[in-house]
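I'd like to ask some things about the structure below.
For this depiction, one protein chain was excluded, whereas all remaining protein chains were kept in their positions.
Up next is chain A:
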Amino acid sequence: MLQRIYDWVDERLDITPLWRDVADHEVPEHVNPAYHFSAFVYCFGGLTFFTIVIQILSGMFLTMYYVPDINNAWDSVYYLQNQVAYGVIVRGMHHWGASVTIVMVFLHTLRVFFTGAYKKPRELNWIVGVLLFFVILGLGFTGYLLPWDMKALFATKVGLQIAASFPFIGDWIKLLLQGSDIVGAQTLARFFAIHVFFLPAALMGLLAAHFLMIRRQGISGPL
């Protein structure tokens, strides 16, 4: 059945070359854990992507119940976690997934560093990778405020204090992020917008650039 639908579309649109070009490439022996178990370190990039997919999916579903408003945010999170079926699991995926994502990015970066994969001709992809790391840290920071509990509030106050210590323009950065002279209604609305629209858009653009470059340059050689 599926095969016949595929053939029907393929006959008209010739889609096979499109995905073959992306999917058909050799996996070199030195990155295949079936040959050398230590090659599992090459999995961290893919695992990072996998956890990002989980973050995006679980985040999209959370926004079905979450409201970014100081009067309702905490209650909406409490409701979705305790009254909605599988709420604990969906929030748990996003909550723990956030930490797992950052750990995976870090391990992936270590692998790239210690295999020297950032060297010519892959300098540009290292730069994109560092930007991805910052975007993901930004998602972690802005997401942390959203449950609007005491931990969220005070963690954000500390985070903004750190931003304010930036030379010369620190106070300006803090005010821009805070959107107000206190961490309050406007901060929450702003962080929500950054968390679910701005940074995910940047994340997807950077990921596309990251993967295109990998496809062009291939995996770096063995040590």
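What to note about this one:
The rule we apply is simple: contacts are C-beta pairs under 8 Å (C-beta built on N, C-alpha and C of every residue); 3 or more make two chains touch, one makes a residue touch a chain; residues count from 1.
The rule is simple: contacts and distances are computed from a predicted model.
Taking the options "ABC transporter ATP-binding protein", "Menaquinol:cytochrome c reductase iron-sulfur subunit", "Sarcosine oxidase subunit delta family protein" or "Cysteine desulfurase" in turn, only "Menaquinol:cytochrome c reductase iron-sulfur subunit" matches the UniProt protein name of the chain that is not displayed.
Touch with the chain that is not drawn comes from one residue among A:Y6, A:Y35 or A:Y78, which is A:Y78. Touching the chain that is not shown, out of A:F61, A:W126 or A:F198: A:F61 (per the contact rule at the top).
Contact with the chain not shown here comes from a single listed residue; of A:V90, A:M104 or A:L177, that residue is A:V90. The missing chain lies against chain A, touching residues 54, 57-58, 61, 64-65, 72, 75-76, 78-80, 83-87, 89-90, 93.
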